[in-house]
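Note that this complex is displayed minus one protein chain, with the remaining chains in position.
Chain nomenclature is as follows: A and B, assigned in order of appearance, with residue numbering initiated at 1 for each chain independently.
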Amino acid sequence: APPATLSADQLDWQPWGEDRPADALCRGRYVMPAYRIGAGQTPSQVRSSSDSAGYGSSGETILNGDVVLRRGNQQVEAPQVSVNQDRTNAHVSGPLAWRANGALVRGDSADIALNSDAAQVDSAHYVFHSQHSRGDAQSLARLKDGRYQLREASFTTCDPQSSLWRLIGSNVVLDRENGYGTATNARLEIEDIPVFYWPWLSFPLDDRRHTGALWPLISYGSSDGLDYSQPIYLNLAPNYDATLTPRYIQNRGAMLGGEFRYLFGTDKGAIAGAYLGSDEGGDNPGGDDSHKDQDRWYINYTHSGRFSERTRYDLKYGAASDGDYFDDFGQSFDEIDTDYLERLARLDYQGDVWHLQGRARGFQKMDYPLADDDKPFYELPALLAQARWDQSSGTYEEWNSTATYFWRDIDRNDVPLRESATGSRIHFAPAVGYRGDNSWGFFEPRAELWYSQYDLDYGNRNEASLDGRDESPSVAAPVLSVDSGLIFERDFSAFDSRWRQTLEPRLYYAYVPERDQDDMPVFDTNPQSYSWNRLWSPYRFTGSDRIGDVNKLSYGVSSRFLEDATGRERLKLSLGQSRYFDDREVNDNDPSKNYDDPNSQYYYNDHREYSPAVAQVDWQLTRRWSARYAMLYDTERGRTEQNSTYLRYRDPGGSIVNLGYRWEVQGFDPAGDSKDRLGYNRNEYDLSFAWKATAGVSLIGRYLYDETNSRALEKLAGVQFNDCCYGVEVAWREWIDDDDSANTIVDDETKRGIFLRFIFKGLGGIGQDPDPYFSEAVPGYQPGTF
Amino acid sequence: CGFQLRGYQDAALPFSTLAVQSRDGGGPRDYAYKSVVDTLEGTNVAIDSNAPLTLNLGSESFSEHELTFGDVGSQEREVTYTLPWSVQRSEDGAYLADQQTVEATGTYTTSTDRLLSRDNQRNDLERQLREEASHQLIERLQALDTTAVSDESLSRQTR
Partner (left out) sequence: LPSDASKPIHISADKLNLDDKAGTAVYTGNVDMTQGTMLLKANRVDIQRGNNGNVSRVTAIGQGERAYLEQKPNPQDSKVQGWGDKVIYHADTRRVELIGNAKLIQSPDTFNGAYVEYFLDRRQVNARGGKPSSSDSSDQRVEMTLNPQNSQSQ
């Protein structure tokens, strides 16, 4: 076992006085004292100071009495030192202190090379000042290449007085330069009680490598019972490493996960995966979506590279055994939330004028069971070309084109007619326009030709239902628009500062004639819901399978309040609406939307004379408080269609509080098929916060309440306790899983999960990477500050 | 009520030439640099590497999070764009504005049914936020006290 630890004052330890920084977690720090004598003229020259000095009988130099030897940035203090004749080695005896490259080593005796950085110290006690780490060893050797080799050694980052945890190994190698260490028959002791044992162990020494790829993840889930996984980190080379993760799940069995990462020049990538043979079925092995006796696995490969500054390529391949995989095996809320895996091969070229891209892409949606009509199309391939030419006169030309082959592995008779085809689509959208821009306003007429040509294959779809459907439909339609606006301004003073207020009226006209597109498939198109941006855009759909007819005039006004002194925009108010002169005929031919039934919201949206009035407020109240408000109000029916209010508090220290309210009438968002459209009015209150209570304790929480169905959609509570050398994080979450059926809450189920995370600082940086889900759930949360 | 059309001089910037440095190198994929330069040239400022003032652009960053919960139907996601910047006097490097940022926030709606068009939607929103941030940067540059640069008042303490 390693020798007993020395007292703090022997380890260059300086406890904090009143100079203690606010966020300090440790009770002090290690400070390297100044050198006692100056260095020599040349790096290889050795200087000494001692009570006496002289040459021994065989030409060695003997120094006695409080000897201080200095070579370059190394310094040795000891009662007696003898330097051999050819000055390659100094033998040091008596209690010595050796300081070099940010480390202090005390010991009983030592042999220190003078022509290299090598050294050998017996019964050593070492301190790495900058990494706030220390330890003891029967013998410590510093090798020529700068690594430290220790026998019967200990390692910890806890303050000298604390023995909270330390890692003990019979043969420990610390490679500070590459930031990792290895140990044989290693064990972790907590308050001197052995807790974990590894026959062989490689561990990251700082967060340059894979943080936390060392520490177990323990969780308890309602469906799986105890879930324990133990990552084993393999640092194979400076630019690639691997982590193997054996994992035991009480109700499912044992599984093996792994990840391999690499970085070569500008190319980098990673492949991760896991495999469980014959699942034991989870909590209800008989249940319909239990995967009893099935093999469960997933694989996710990503690679990004660069041929040149302009030409980049990406490769991705994600696949899983079934759509429930991440719900069952996700080890963080973010993983559980995975709703699709992407497969991609993409080549992207960014020229000065042209932007070209060729890609093959597909997705596996993580839903189980996955209905055929829910499966996204593959693009095998998609070729895109975009360009814009700007003339000095203000006129510009644009080119936009895509050529795509869409394919799906489905039974064509199982899906609606409009989704049953596969095939290719050529889409062109050349445009020409003029943009007149000056200080008091702008004026932009624009004309675009929208052209799509299909070549469809309905395969074994039964003939009757096709009833003469055109298999190579095409459409050509002009998209004409004129955008114009004025900018008025005035100065005024209020709240004892000078302000500048702008008043920006805007007028926009768009016209697209009606074109019959009923025979056209729906590959990547969805109707858009109303929004501020949609007021000023001629398009009613995303994607390129539909060009919606429209004949509308949009009018609006914005007013911005700017601080004269700094030019910061403190408040922005906007109001706008569209007036439709004709009904909208083109739609996405979704029978479930009853476009012909006057009582349907979708019928109403295509026949209303006015779009909802849109009001928006963006207000930076103070440095820390900000508010955003948006409302869409139906002036014809006199009701609010959507309204959202957010109040945010941001503290420089990193603490955050968010308050939110959201209202959305049923049918407001026409996208998706019937199963995915909200079946009730959304009426939600959202409170989320991340609070740094003290330097050591931070809390995180979210409470999302669904007023319409009077239930909590999500409750999240987490506490992270941080101390000098360790941290513990407990996160508990209860949430509603809607099983991807938004139109009814009957099939919703409540899920719970609790995650416990150990963080042993300095040994693999800060535990597991903080769960990316927290940044999703708590807007503004940056993991770094907690 | 005091409003008049914004005159040319109201919108003009207190300098006619400006050098622009970008941490991402101003290459073909440095979209922040391109957007800021286009907007500057739109307000008749010439980009000239030995202008008396240098605008330094940091790396642009997007942060995104969900506004609506889970995968209930479609999700509205909020994207916040941040562009750090600073202005220095070219000759002696004195900072007229240091460690500043401009921000723009927007939302887009997506769902697991719109995976194919999700990228285009997000790219359009990114372009729009970048443009908005560039215009905000112009407003901030307009408020810059650059009198310190003119020769006769070089000794003035720069802000």
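Criterion: a contact is a pair of C-beta atoms (placed from the backbone, for glycine too) under 8 Å apart; a residue touches a chain by one contact, two chains touch by 3 or more.
Computed from a prediction, not measured in an experiment: that's the story for all the values here.
Quick one: which shown chains sit in contact with the chain that's not drawn?
A
Check the options A:Tyr35, A:Tyr55 or A:Phe307 and report the residue that touches the missing chain.
Candidates A:Tyr35, A:Tyr55 or A:Phe307; residue touching the omitted chain: A:Tyr55.
Over the whole complex, note the residues of chain A touching the chain we left out.
Spelled out for chain A, the touching residues are 37, 40-42, 44-55, 59, 61, 63, 65-66, 83, 85-88, 114-115.
In this text, only the chains that are shown with their structure count from here on.
Distance from the CA centroid of chain A to that of chain B, rounded to the nearest Å?
24
Name, in rising order, each residue of chain A that touches chain B in their complex.
That would be residues 309-310, 312, 337, 339-340, 350-352, 361, 363, 365, 367, 374, 376-377, 379, 437-441, 486-492, 501-503, 523-526, 528-529, 531, 533, 542-543, 562-569, 618, 628, 644, 660, 662, 669, 671-673, 676-678, 682, 684, 686, 704, 713-714, 735-738, 740, 742-743, 775-777, 779 of chain A.
Which residues of chain B touch chain A in the complex?
1-8, 10-12, 27-29, 42-43, 63, 65-74, 78, 105, 109, 111-117, 120-121, 128, 136, 139-144
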